[in-house]
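For reference, the structure is listed below as structure tokens.
What you see is the complex with one protein chain gone and the rest in place.
Right, subunit A next:
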Amino acid sequence: MYPAPSIIAFTTLSGLGFGLLFWLGVDGTPPTGWVALVFFALGLGLAGAGLLASAAHLGRPERALKAFTQWRSSWLSREAWAAAAAMTLMGVYGAALVLWQVDLRLLGWLGALACGGAVFTTAMIYTQLRTVPRWHHWSTPALFLLLALTGGALLSGRVSVAIPLLMLSGLVQGLVWWDGDRRFARSGTTMATATGLTGGDIRAFEPPHTGDNYLLREMVYVVGRKHAAKLRVIAITLMSALPTALLLLPFGHVWAALAVLSHIAGVATARWLFFAQAEHVVGLYYGKR
């Protein structure tokens, strides 16, 4: 699949933002006043920036509000609702803390729940697609949620929680790559099932068009896959190993800031791979994957 920068930015930033807001929502002793303002502005800003980035990849962004209508059937529509609910609830909860130093506990919990819902529904947009076997697996929402929790813990300065989460999400990411490489074969979709031709070996002889087209650009994106192994090492180092090491050093704000930046760069790289390595079954019609 084409790793559109807007979608990578969307999933990375909104995951991080909702992760941070989640930890703020479940915090028994949340920050107040100016400190709260900084944290909530950061969380809402990241989540909002991610959502804006996602609107940028629409063909007709001016109609984006119509995406709220089909929550009964569509995960993308549910994601719009969950994100809007999470930002509203956390906005009110945060405003009370910033302006009046009031901790509206119930609202905090509800907001945290909605933040989890927003990340989960985002992941389900990809997970639901049987056409992309690498994504069509319960581990996709599990990893999205885990990475949001990790990034949020890191951003909110919860060092003792962040260290085990960093190690766990690194491990899960590794397993997802290992298993993901085998899912296309497991799905059972082949050139033979795609064409229904039997009795011999099938080869794509002539493509239907001499130039490229929307399908090839969007769903049969193969550029850069040859660097996948190296990028995986880079991603896991930046996302998990390096931040863990930095947090284990005697605490310093510079190290913590570096850990956050490294983690974000790592997650963005892993997200690039999430798309670039995802093979859509339509590639089989072109004799490609």
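Keep in mind that, in the parts below, a residue touches a chain if its C-beta (ideal position, glycine included) is under 8 Å from a C-beta of that chain, and two chains touch if they have at least 3 such contacts; residues count from 1.
Heads up, the rule we're going with is that contacts and distances are computed from a predicted model.
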item: Hidden chain of the complex, named as in its UniProt record, picked from "Acetolactate synthase small subunit", "Phosphate import ATP-binding protein PstB 3", "Acyl-CoA dehydrogenase" or "Tetrathionate reductase electron transport protein"; value: "Tetrathionate reductase electron transport protein"
item: Contacting the left-out chain in the complete assembly, out of A:Ala142, A:Ala194 or A:Ala265; value: A:Ala194
item: Sites on subunit A contacted by the missing partner chain, in the whole complex; value: 1, 57-61, 63-64, 66-70, 72-77, 80, 125, 128-132, 187-189, 191, 193-209, 211-215, 218-219, 280-282, 285-286
